[in-house]
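Note that one protein chain of the assembly has been removed; the remaining protein chains are unaltered in position.
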Amino acid sequence: MRLSYSPEQRAFRAEVRAWMAAHVPAAPLPSFDASRAGFEAHRAWERTLSEGRWGMVTWPEAYGGRGLDLIRWLIFEEEYWAAGAPSRVNQNGIFLLGPTLMEHGSAAQKARFLPAMARGEEIWAQAWSEPQAGSDLAAVRARAVRDGEDYRLSGHKIWSSRAVFADWAFGLFRSDATSERHHGLSLVLFPLDLPGVTRRPIRQIDGETGFAEIVLEDVRVPAFNRLGAEGEGWRICMATAGFERGLMLRSPARFQAAARRLLALCARQGAGVAAATRDAVVEAAMDAEAYALAIYAAASRLQAGGRIGAEASLTKIFWSEMDIRLRRAALDLLGPLAELDEGEGADWLDGWLFALAGPVYAGTNEIQRNIVAERMLGLPKG
Amino acid sequence: MRLSYSPEQRAFRAEVRAWMAAHVPAAPLPSFDASRAGFEAHRAWERTLSEGRWGMVTWPEAYGGRGLDLIRWLIFEEEYWAAGAPSRVNQNGIFLLGPTLMEHGSAAQKARFLPAMARGEEIWAQAWSEPQAGSDLAAVRARAVRDGEDYRLSGHKIWSSRAVFADWAFGLFRSDATSERHHGLSLVLFPLDLPGVTRRPIRQIDGETGFAEIVLEDVRVPAFNRLGAEGEGWRICMATAGFERGLMLRSPARFQAAARRLLALCARQGAGVAAATRDAVVEAAMDAEAYALAIYAAASRLQAGGRIGAEASLTKIFWSEMDIRLRRAALDLLGPLAELDEGEGADWLDGWLFALAGPVYAGTNEIQRNIVAERMLGLPKG
Amino acid sequence: MDFTLSEEARAMATAVADLLADHCPSKALRALLARGESFDAGRWARLVAMGLPGALLPEAVGGLGLAGTAFAPIAEACGAALLPEPLVETAWVTLPLLVEAGAGEFVARVLAGEATVAIVHPLAPLALAARQAAAIVLVEEDRILLAPAATARLTPRRSIDPFRDLALVAAGAGTATLAAGAAARAMAGRAAARGALAAAAQMLGLGRRALDLAVAFARTREQFGRPIGSYQAVKHHLASAAVAIELARPVVHAAAALAPGAGPATAARIAHAKLAAGRAAEGAARAAIQVHGAMGHSWEVDVHLILKRTLALATTWGTAADLRATAAAHLLAALPGPAALFPEESADG
Partner (left out) sequence: MDFTLSEEARAMATAVADLLADHCPSKALRALLARGESFDAGRWARLVAMGLPGALLPEAVGGLGLAGTAFAPIAEACGAALLPEPLVETAWVTLPLLVEAGAGEFVARVLAGEATVAIVHPLAPLALAARQAAAIVLVEEDRILLAPAATARLTPRRSIDPFRDLALVAAGAGTATLAAGAAARAMAGRAAARGALAAAAQMLGLGRRALDLAVAFARTREQFGRPIGSYQAVKHHLASAAVAIELARPVVHAAAALAPGAGPATAARIAHAKLAAGRAAEGAARAAIQVHGAMGHSWEVDVHLILKRTLALATTWGTAADLRATAAAHLLAALPGPAALFPEESADG
């Protein structure tokens, strides 16, 4: 165990810091979920990142990355969030689909999709849920009917993040009409501007449209767009595709940066802060550190040849609940002005509302607790 | 709504206070679960109470009570606990069995059992659980075989509180050998000194023996000892026998008295108390008040002709969780001496350990939450 | 000692709930929002016609003379309905203050439905619905002013609750001083206590509404082939929310029975009521969001409106930290004895 950075790691940090200082937009970009302009501003930022080869530092150089290890990814993220750099509009692509493509895609698929993803030329939406399939992801009804070299897609997807403005989406389709539950599903990628694709924005709790419904009516895509073998979609999606799928979903650096802003807000208010509020602030900051330490430890184990299993459920429960406490502590600090959706307060309010979704998305915390209980602790199903 | 005491209620309070001041033992009695001597000292206290007609103020005068209403019972309890009077060794009798006897017993049964209970001549143990029937109370295996005018009881009861030293016990027995679950059960009362009754003390977490196992081997009792009709035991036990069964189990005054001691401990420590600890103390004191107010409200509704249903589950969840926070706050106040099982600290430690049993006994809080969800909120069973 | 609601109070609360069911359903709220508004004059007129803005005023000045305990269920109903108009604040805080301060003429105009009035207080520093108001009561450190809206400068501020039209207020010409010095401070203290009560009672209703929505959803929404409400995790979330709400209600009712400003025991009980109701409402809103899953984060389901109103009410008229300090000051000094559950402080105490 050596819990200090090497000179090379320090140099890397300095390089990231310098680049960010030179490139991060001075003013925050408009939200990518609120308008096309905001979306395109974030796409431009993805391009800028990609030009600096900072899009995905862990990806191979051939796909626009730097082939770096996970510790450096953590260092990169720390500097990225500390610099106040924009949220990643292409996170569905680079964190969710990218690693799966890397593991299960053909050479031709990788060449087709990964570089365009890295350069922000194609921004991805996810299309996991259907109206009757929320936590029960296997209750897929959307169909992919084979027709020569193509599939014809039909069905109804919902809660597709980024789908209002994104270029492409990926989702599970029932390619075997006689199958049930998680059998006979295929993972298919499809452009969102094809004939037969209708997108209906869903207005969220914060008034923005980060989600959409996608209705597919006989949409024709080449079989090339199927990732992995036909009928293997469930296995491919559920297999933990290493660190990225399991742990990159919420970068610890994002919470550490939020904790730093929270501490600063508390420190600025000085001695007037009630002790209970101060304690909540400090607890939240410690929790953010705990999550970061857990991820450093997991990254170290992975680099030493370990694997990540139900551990990802464990950390997901922790960060999602911590995030709510962290944002709520800020609202306590803001006191009778906490409801103001303006200025600094607005960021905390938005963060709080978004945090409240944390225990729901990416598998509800109820499902995650079942997973921890059954797969880590060995309790019986039931 | 009139939230103040009438002159008569004030006078009653004064009367209780004066009697308690004159009669409550100056030094605490030794525990009734630790030794025969302690048990008998508490029996003597029950006798003293009964001589003052303070045993059960709500019972009819014919059975040793005063026929008072529930508000006066609450006032009585406030003064009882504030005076530091002893815990009630016969609580299984007066709070659990008594109301059921009052409702379902024959005149002869009432005359036989209630006055002796009120005078402390017969102290009661409960015998609900069996080794395979904890939360699942209907999984009763103990049998009552009819034999002429008698029943022959056999089986194994466990976690019988007070059974080490008590005189009598009550429990459910399968009187129909072919029945299953909650059918075919009868509620039978039996003396603990009969041939064939073996009691094995169970040592508790605090080192005392508040519980026992009871093994019954062909124990003969008259059919007179059956309460209610044969096979009706489950219905009789589960029916909420009004306020006593539903809400008397944990008198609010007990928590209010504990909260007062907690506040005093905190106040004595003065400005040195950490704000978070002070907040925990104050929250606990407020919770004790909330519980008391809820019980006053329930008592008022009952007196106005209302009924208590799943509400008892709701308040049970609240008091049992509040009790733990209350005792734990005291341990926070005691700091590095909290582990000392001596002097004032010992009371708080004992209280804490006992409180930890609160979410378990009288129906686990998991069961209670099921009841609230299904019976109050109307969520589906499953 | 009688801790049940009188027949009359129950009937009144039912009448208000019925009116709100007809005139403040979710659809009406959505329509108001769509028009970019947050005050429905027609609905306000109906509330005025029932005499509700003057519910807590003595009959001598044209009020209904209701006790706080009788108004609490009405305020709860207003909270549950997400009523956008500031009825509860007007009835429980602003008009009683104006009556105390001798502004009877202006009160009469409000009761007649000719005017509305907003309030600014150190614990609620932004006026609610000031744009509609004929005047704004400004409670300052040491004085109480009545500022005509015509000359006041309003700077709009945006609340997370789309129905809370907030503004910073600077008084202009024609502003009258209603009280100053010790009298003003005492009135300000009573107004703070009334504001906390108003918020507490509304939050109780918000919590109940959140719970009702979640229960209805959990009974019908199926996952893995059965209603999600049959899963123990969902049941226990909602049962815990019910416990918090049902144990907060008696505290709110007991607090509403007291004379605001009567003394430290009263102040502690009112603080307790707002703390308990706020925690219950926020917990219920969060449970409802969790149970609704992704639906809970959509604009079209009302749960987020409940959450936002709750946040606003929880942080104005006393933050949790303020309230805990108030309760602590009394409880640690008084060590309340066995008869102290129902404080009997004189209204001047």
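Of note:
Per-chain numbering from 1; labels A, B and C assigned in written order.
FYI, a residue touches a chain if its C-beta (ideal position, glycine included) is under 8 Å from a C-beta of that chain, and two chains touch if they have at least 3 such contacts.
Keep in mind the model is a prediction, meaning the values are calculated, not measured.
Remark: the absent chain touches shown chains A, B, C in the intact complex.
Note on the undisplayed chain: of the listed residues A:Arg66, A:Lys110, A:Arg325 or A:Arg369, the one touching it is A:Arg369.
Across B:Pro25, B:Gly84 or B:Gly335, the single residue that touches the chain missing here is B:Gly335.
Contact with the omitted chain, checked across A:Ile214, A:Ala253, A:Ala274 or A:Ile308, is made by A:Ala253. If you put the missing chain back, the residues of chain C touching it would be 231-233, 236. Remark: the residues of chain B touching the chain excluded from display are 129, 132, 134-136, 139, 158-159, 202-205, 207, 211, 274, 276-277, 324, 331-332, 334-342, 349, 353, 356-357, 359-361, 364-366, 369.
Looking at chain A, the residues touching the absent chain are 1-6, 9, 13, 71, 78-79, 81-82, 253, 256-257, 260, 263-264, 266-267, 278-279, 281-283, 285-286, 289-294, 296-297, 299-301, 304, 311, 314-315, 317-318, 366, 368-370, 372-374, 376-382.
The rule we apply is simple: only the chains that are shown with their structure count from here on.
As a whole-number value, the distance joining the C-alpha centres of chain A and chain B reads 53 Å. Within chain A, contacts with two or more other chains are made by residues 274, 276.
For chain C, the set of residues that touch two or more other chains comprises 231, 234, 324.
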